[in-house]
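Here the structure comes first, spelled out in structure tokens, and everything after it is commentary.
Of the protein chains in this complex, one is absent; all others appear in place.
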């Protein structure tokens, strides 16, 4: 009986904070000013509401003199949260990584990505994993936290992509002429951009040939990258064949000795 | 004796919370609105009940003035939970990963998966591990937490799968004709889909041959993937043999020198 | 002297909880309903008893007004447990892993397992390690926690196991005939199962041969796997020799050039 | 009612600290003396303000006798912060790393960097990741924390860069003359710096040739590094061809034996 | 002065617990029943004594009203222990691992072990490391914790050990006869056990030979393993030479082409 | 009003400790005796001052009866410090590692270091990273914590450095004479030290040559290491050529067989 007035006050306090929590959602001005995007703003709102109700409950309990319980419950809750946090770490990390990835959008659905050893087109992003369709038509699922902490190479983002391949020409050939000839041929190939222009650079003096690196740029929106590369290899081969530029097989010198007994 | 009335109150409090815990399970509306699936809802219900009973006990103990004990027990429990949590981490992680995997179902029983270096068909998923049957008929057991944090490639999910193999044709051949010939042959092979159509792309200028990559798509529900691939290799070989397209062995040039002494 | 009655009460409380702990073991109904296996049930019982005695002691100490000590001791115990837990982590992990492995029995004594790079037959499982006998007759000891978190391949669990080996046949051979011939020969070999039937698949167009993969299934309860494989290789070789299917050595083309000076 | 004067005091305390927090930003002298850069100074200011307001609130609450709540809330907040800190670790690390990287500027936009296995030009640095454009025109995204803890090689920072390539000359050649000849040729090549001067060093006695390492320095602001290297290889080859310095293919001695049966 | 009687009581309490600690060592029955081995029993005894003395001290301090200090000291001690525990982790781990290894004795002094990449005979086990003498006569020191968590292969434990080596026989040979011949020869070699009997299995169809794996068992107590293996290789070679079983060198087919210009 | 005298005392206490903190810097004797170097001594002084001021503040707050706040603030501060400590770990580690590295000076500016896979000359050491200039003229930045925990090879510290290279001489040569000849030649080469003297050791019996390892010592202050090595290789080659010591190319025996059909 003695507790009655206090009990009333306590109930009032809880009711007041509950109301406050309900009202806070309307206070748009406050949130709008923080510059957060809507998704995160919603999250912050939820947290603020939960905190307000919690504070209300704590004050009420304190008024009723249940201080020790309050302390104990809170302490345990904190520690339990710690323990649970460790156990759920992987799941939480994946979820957080998923939220952040969806906020930033460093890729679009359909982009061709390279993530570690997996290469494929983005199918979708769930709260736990990213689903890629490999070029062979298989589903690859990569945990979001792995995606988040990996180096991601996006082959689609930049419309222009360079292809390269090597050709070994004979050591007797006129290199300057071969370079000019090859670059001219590539420049004429449909799908290869004029700027940056195709190039043939010397990379190495091989054992029996000089290694040239041919490169050219493709606008992926207008031409199929792999097809243009295939055509370019064919073209360079045909051009060099026609012009009589040799592309020799490996060569070695052998000193013959008869076996002593023969 | 002095404690009697308080004791009664304490017992009452415990009884009240116990009742509340028993009733909460009926409050379907609350849980249904959270949008969780039944399995997780059951879990949440269990936790809520345990928490209610615990709170009841704590209030009763507090009424009896056993504050210090309450605090101490709770504190120790929290820390002990922390210690236990670390020790059981592997087990808990596997269990949680198992629950999540069974909820999401990123694979079906019988799917052909690649997980790290192990490839096999899913036999079953237990609370600790996933059992795969490798293609050689051996059981492979993979801890759930490893499954959860690995890149998983699912060869079965997408009914269409692409096969690829390489053929090296002679440097003197008409590449365009060889490409057309091979693609036509593959298109006629039963089991190879017309769309996406089979392709022969040039991948490299090898030392003594031009490397073509042949690829085609198989609908795995209608044809055996590995069998179609085997047939396709045979077909390409026969087609090229018939058409006189050479597939040469490695070639090298040797400069002969007599040993000085001979 | 003043403490006497309180002391009596305290002793009574301890005695009561001790009795409770002793009685709890009889309360079979409670434990049976949890659905745990006997080993874990025993463990739970031990823990419950220890907890009850501890609670009794704490209440008694509290009655005697030794609150501060209780708190301090418990707090320290918790932290010490944390420290000890870290130090003993490896040992505890191995022990827990051993308990779980013995509960689940993912292998039987004598099974042939592959764990990481070690392959051998299970000799025994102790509380710390698994002892394998490698095929060369050496003891390999693997910590339980390593076993627990590794991919385990069990060659014995499934009675049927597939063997595979490669044969390279000449590029001029009739592949279809060779496949039929080899499969028929394997089907007739004692120890090779008729279902799933033996197969010869084409895997690759090698430089100077076509690579066939021969595979067949063995029931390990009836035939020695390695012996059947050895016989199968011999059989395929003899069959192909008889039928005149060539299995050529590597072939290469050499272009001879005389050294300029000679 | 009894609380009224205290309540007034409490409100006053909060107001006083709020004012203090607002004023602190003006106290430029204090911050300027710390020698921090503006960005970090702003951060410190924010923290100091938040701390002041918090202290004000705590004192007010304490005046109102809400000590226990204060303690409990603070304790829980601390632990919760710990738990949250672990969960958000990756994100926070990336953010901190991003801040530090942008403060120190160990690279400029457009610099050519090597980070682990990725090589590319810096496009931009966000709060989470560094975006590189690989030389093939693809976007590579590297988490800031990976950037922060990796070895970073900056090819652009130092305007002078050295190219190296190997040439194998015949074992019969005059090495000293070849070295002099090559160095002179490189010195005359446009784009190759005179100081440090180009060099040809002997690196190894190969099986059938002596391996020379040719090196030269390029000023990247004036010449394209890769182009100069390509020209240098061509030049050395032409110079040695003209001077009759042989660059032989691999050589081996073969002892011929007739097969016994023939 | 006022504290005198309390001080006496306190001293008495400490003395009582000290006595108890001294007496506990005699209470053999308690320890014997735990089933621990003597070494661990001694350790447990030390811990129990230290705990008793500590409890005595705490009670005495509490009687003197030094509660706060007690709490503070204990709390700090716990945290300090935590910090120290982390710092000393490596050392403690090695020590614990050493104790456990010496208890279990998974090897004897002189056993030939393989631990990771180190192979050698056990010289001694200290509290920090295991000393192996490699077969080349060098000392290798391996930290106990590394030993504890590694896969350990013991070549000595099982007296019987199998040797294996490969022989390639010509593709024209009668494999069945070669197998019978080799097995008979091995059976007759002193040091090779009759049961399990020596075997020659076919492992692969090599490019120009059939690969046989010869294996036999040696009782290491009666014969030197490496010597028997050396003899066995010699024997198989001599037997096959005598019986005319060819062991051919690698074979390849070369298609000769004259250089176009010659 | 009632608090006034207490407030004065509190202010006095704070002032006193502040003064103490200011004076402590003068107490050189105390610090000098610790044997620390000036940099660390400054750090210790800063910490001691901060601690004194803090203690003063705490005592003042306690006098004012704000005990609970003090406790709460301190506890939170401790936990917050923990959380912050984890987040800033990388940065703090780098900073500490930088301080320690600059104290110990295990290298000088300009030293040629090998750290993991990076080799270069030290440019400078900042509080976060070490900047090396690779031999190719590129900047490499290595985090201090990586430097601190890596194996660091310093090629400059010891003025004398050994070069080694291999030569294969014909199996028919007089090895003793070749060794003597080569060592004498190296001894005469300018830049090669007489003590320790140059050596030619036999390392292996290669397939068609005997592998000699030539080594000699260079004083790096007087001669360019790489240049001397280059000269030494040239010298050995010329010496052996002159003396007629053969350095043969790889040799193999080939058994010729006509193809059966020809």
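By written order: A, B, C, D, E and F. Residues from 1 in each chain.
The working rule: a residue touches a chain if its C-beta (ideal position, glycine included) is under 8 Å from a C-beta of that chain, and two chains touch if they have at least 3 such contacts.
Nothing here was measured: the structure is a model prediction, and the numbers come from that model.
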Which of these, F:59, F:123 or F:189, touches the one chain of the complex that we don't see? F:59
Over the whole complex, note the residues of chain F touching the chain we left out. 55, 58-59, 62, 67-68, 70-71, 74-75, 77-79, 81-82, 85-86, 89, 92-93, 96-97, 100, 104, 106, 145, 148-155, 157-158, 160-164, 171, 175-176, 201-205, 207-208, 210, 217, 250-259, 262
Where chain E meets the left-out chain, the residues are 66, 68-69, 71-73, 75-76, 78-80, 82-83, 86-88, 90-91, 116-118, 126, 128-129, 133-143, 145-146, 165-168, 208, 226-227, 230, 233-234, 236-238, 247-258
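The working rule: only the chains that are shown with their structure count from here on.
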Over half of the interface residue numbers used by both chain A and chain B, so same, or under half, so different? different
From the mean C-alpha coordinate of chain B to that of chain F, what's the distance rounded to whole Å? 43
So chain C residues touching two or more other chains come to 71, 75, 78-79, 82, 86, 145, 208, 250-259
